[in-house]
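To start, the structure under review is shown below, and the notes come after it.
One protein chain is absent from this view; the other protein chains keep their places.
Going in written order, the chains are labelled A and B, and every chain counts its residues from 1.
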Amino acid sequence: MGEGFIILKGLRKEFGELVAVEDLELEVEEGEFLCFLGPSGCGKTTTLRMVAGLEIPTAGDIFLRGERINDLPPQRRNVGFVFQNYALFWHMTVHDNLAFGLMVRRAPRSEIEREVGEMARWLELEDLLETKASRLDLSAMQRVALGRTLVTRPQVLLLDEPLNNFRPALREIMRGELKRLQKQLGSTMIYVTHDQEEAMTMGDRILVMSAGRKVQLATPRELYRQPNSLFVAGFIGRPPMNLLEVTYAREGDRAFLRKGELAWDVTLLRHAIEGGLRGEKAVLGVRPEHVLPVEEAERRGLKDTVVTGKVDLVQPLARKKIVDLFIDDTLIKMVVSSDFPVAKDDQVEVVFHPQETHLFDKETERAIYNGLS
Amino acid sequence: MAIKVERPPVAGGRKPLFPRLVRALNRESFFQNVLAMPMQLLLWFLLIIPTLIVLYLSLVAWEPRMGVDWWQAPFAWFRNYGHVLSDVRFWQAIVRTIGVVVVAVALEFAIGLALALFFQRDFLGKRLFTAVILYPMMLPWVVVGLAFYLLFLEKGLVNYILIHFLGFETGVAWYHYPAVALSTIILADVWQWTPFMFLILYSGLGALPRDPVEAAMTLGASRWQIFRYITMPMLKQVIIIALIIRSLEAFKIFDLVFIMTGGGPGTATESLSLYIYRLGFVYGQLSYAAAMAVLILVSISIIIRLAVRPLEYEV
Partner (left out) sequence: MTLIGQASRWLGALAICLVILLPVVWVLSISFKPPQEWLAYPPTIIPVEPTTSNYIVLFQPGNPVGGVAAMVSSAEPVTQALINSLIIAPIATAASVLIGFFAAYAVSRYRVGGTFMPFFTLTTRMFPPVAFAVPLLVYYRMLGLIDTQLGLILMYTAFTVAFSLWMMKGFIDGVPRHIEEAAVLDGASPWRVLFTITLPLVRGGLAATALFVFILNWTEFLFALVFTSREAITIPVQVSHYVGAVGRFYGPQAALGIVASIPVVVAGYLIQRHLVTGFTFGLVRE
């Protein structure tokens, strides 16, 4: 078709002086699991609420299956919404919560009972049907919130940080459950989160937002490998990408990125750089897992400028270590395997993986190249 | 958790003149009891002792005109109670008062709820309007009674409106017919106390969480369904409390009746409070009034117990 399942065109929302969402363009495909990712207050929840009809856009249009739905009240959009704190009907039993959507549609009693029973079995809520919603534990509340929405067979399921209140361990389990559920139903989902790991593990595509604007819309892999801006580079990946301020300089036929004494030969990339860089100030980015000890780089045949750093801190993890290095006065993090011998105050020689560095314009914060070499 | 007070004096603080006295004053048990003491004394002298006296009075046969002091009066045991229970005027007053409570409180609740819903949406000047609505409940009862008495005079404003705008042939003699006189009293009560219902329901509605309503919207519930299945059940506790408070208050009704009709015509609008007042302070039958008071105290206690019970299970 080429036509998106959900299309947002020039969507804008203002709360008085504050612009919460600014001229957002987006196409969501049918059956897709799309994540909205961004720090709190970036407009992702507001966008979601506009899709559901809970907020009225200041400008712009929302299309669902090619139909403009701006003026439809939430009741008639058939869009499921799972709230951050679940917004269960606390005064009702689990059964009545699940049955609510069908009841208000005046579905026959027999159908309600059948659907509720099925949903309860599927979400393992059968034993809790007569429990008041206010007495459930978090995971059951979440399942009720989901089930209550799914019973009405919404065209789209919108989820607003539904795992926020969970302990990390439970969170991971629930992530898997949700993802499996989405595949099973084949339904279109938009999932709002501020947790990049959550977005990376769950989303087919991720919309990164900042200050009400779209920053990058891409698959998790693309976001990781080809961040289009400093914001995405710093937001995706843990520990975050190392960012070093460098100066670009031509010397005859050759081109270098310089930082103090250090220099990286970028002659081969000079066309790309000169095409994108406005001034001469740039930011060199390299992920901690691409900062290699010089021995490992040699073993893998990767040659580049050798950088010497002084170890400031070593954080051992299960199979990895995170090492904080000072190169002059710039802090760099590297991830090495746990058998790599290193201790505080050691001098360590490292090489930045030549195929995995990123360069950004310092002024515009846009990416100039991502790991080309 | 209580705050712990026992600790060494802090360095640098001034030395008290009477260290032992100061320490005693600051001891936690002393402190907390001293705080509650004035109220407890007050309640002993003006609540508990009088309650004991009214119990005693209800068991003796005493009237001030007998010329003996009340503690010297002969015991009548339960004869006063027997008289009360076979007193037609007493039963009439009870039925009448309960009727006023039911009708007035139901009207106040219905109108108060409608107003509270009406004022949920924002519009220009809302604050000023709500301020006006809340005024009647602050006015003295007697002034409210006076105002309605003046409105419903035979040549008053209400009759004028009836004749000239609603096509009545003559004005209504409001205070000559029992049911009509009673309805003016109810009207005054509704006018004065609907604001109270409005206040409680309005702030109750305002404090309800917004999420469940939005959830119901996305699930396809109409405005009426949201009101019926979400808003009203969430507001249930507030409603019950408001109804209990207002019913108890309305049951006390005295001032309005006293001012507007004086219980007349005859005893046709006499409320229970007014009857007890007349027995005790006009006819001087204090023992008889005391027995009635005790019966009221006991039955209201029981009713409150029963009314509060659903609340306890809810929470």
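By definition in this document, a contact is a pair of C-beta atoms (placed from the backbone, for glycine too) under 8 Å apart; a residue touches a chain by one contact, two chains touch by 3 or more.
Note that the structure is predicted; figures quoted are calculated from it, not measured.
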Contact with the hidden chain (one of A:Phe63, A:Trp90 or A:Trp122): A:Trp90
Per the touch definition above, residue among B:Pro19, B:Pro50 or B:Gly99 touching the missing chain: B:Pro50
Residues of chain B in contact with the chain not shown: 1-5, 7, 9-10, 13, 22, 25-26, 28, 31-33, 35-36, 38-40, 42-43, 45-47, 49-51, 53-54, 57, 70, 115, 118-119, 121-127, 129-136, 138-151, 153, 155-157, 160, 164, 191, 195, 199-200, 202-204, 206-209, 234-235, 237-238, 241, 248, 251-252, 254-255, 258-259, 262, 272-273, 276-277, 280-281, 286, 289-290, 293-294, 296-297, 300, 304
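We adopt the following convention: only the chains that are shown with their structure count from here on.
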Cα-centroid distance, chain A relative to chain B, in whole angstrom: 58
In the complex with chain A, residue positions of chain B that touch it: 209, 211-212, 214-222, 225, 229-230, 233-234, 236
Chain A to chain B touching residues, read off their complex: 52-54, 73-81, 83, 85, 87-92, 100-101, 103-105, 148-149, 152
